[in-house]
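Every protein chain but one is kept in place in this view of the complex.
Up next, chain A:
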Amino acid sequence: MQQVLGYGSTLLKCFCLLHQVHAHFYEFTETRGESMLPTLAPHGDFVHVLKGRVHRRPAPDTGDSSTRGLHMGDCVVLRKPNDPRSRVCKRITGMPGDIIEVDPSYDGVDDEESALIEVPKGHVWVTGDNLSYSLDSRSYSAVPLGLLLGKVVAANDFSKPARNPETGAWFGYRRIRNNYLEVSAD
């Protein structure tokens, strides 16, 4: 009896520790959907997400992507505003206070001014990398920061060979870079 209780509490403690790490620090999860092509594949890609509080708040405006916090161009995981049970992965393309052109490909047949939006305080503008196949801020407008869950920093693809002979990457490992601040990274 004593032994069963001992094993049970150890199991409970391990499970809760794992859950806390998963909920507040780091998550490794699969992504689906075409909206982040070519950064993430429609299926089979697993992403490394940092979920600490600092990874869900905008960084002080220094323009340096090495400081902690969210920057323009970061890849984030967030709850969908109109369906909070599902989570989506998008890229930040507007910080609070920025003026956004909702659809840059819009040819301005109607009133051109109507296509400009200022991102409200405490909100961010997110779009998928695959603009032609993505449901994002262009349809549900700016997203409150409270819906952000974390920042995507890297990805794996387990259909790739265990070790790439050219780059030395394990299982298709690659950093997800901020393609707005680190333009010359690749």
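In this section, a contact is a pair of C-beta atoms (placed from the backbone, for glycine too) under 8 Å apart; a residue touches a chain by one contact, two chains touch by 3 or more; residues count from 1.
As a convention for this text, contacts and distances are computed from a predicted model.
S.K.: Out of "Exoribonuclease phosphorolytic domain-containing protein", "WGS project CCBQ000000000 data, contig 00058", "SCF ubiquitin ligase subunit CulC" or "Mitochondrial inner membrane protease subunit 2", which one is the UniProt protein name for the chain not included here?
M.R.: "Mitochondrial inner membrane protease subunit 2"
S.K.: Per the definition of touch given earlier, which of A:L12, A:V54 or A:L116 contacts the omitted chain?
M.R.: Of these options, the touching residue for the absent chain is A:L12.
S.K.: Which is it among A:L40, A:I100, A:V126 or A:L147 that touches the chain not included here?
M.R.: A:L147
S.K.: For the chain that's not shown, point to the residue among A:R57, A:K160 or A:R174 touching it.
M.R.: Here the residue in touch with the unshown chain is A:R57.
S.K.: Need a quick check: the contact residues on chain A for the chain that isn't drawn.
M.R.: 12-13, 16-17, 19-20, 23, 56-57, 79-85, 120-123, 144-148
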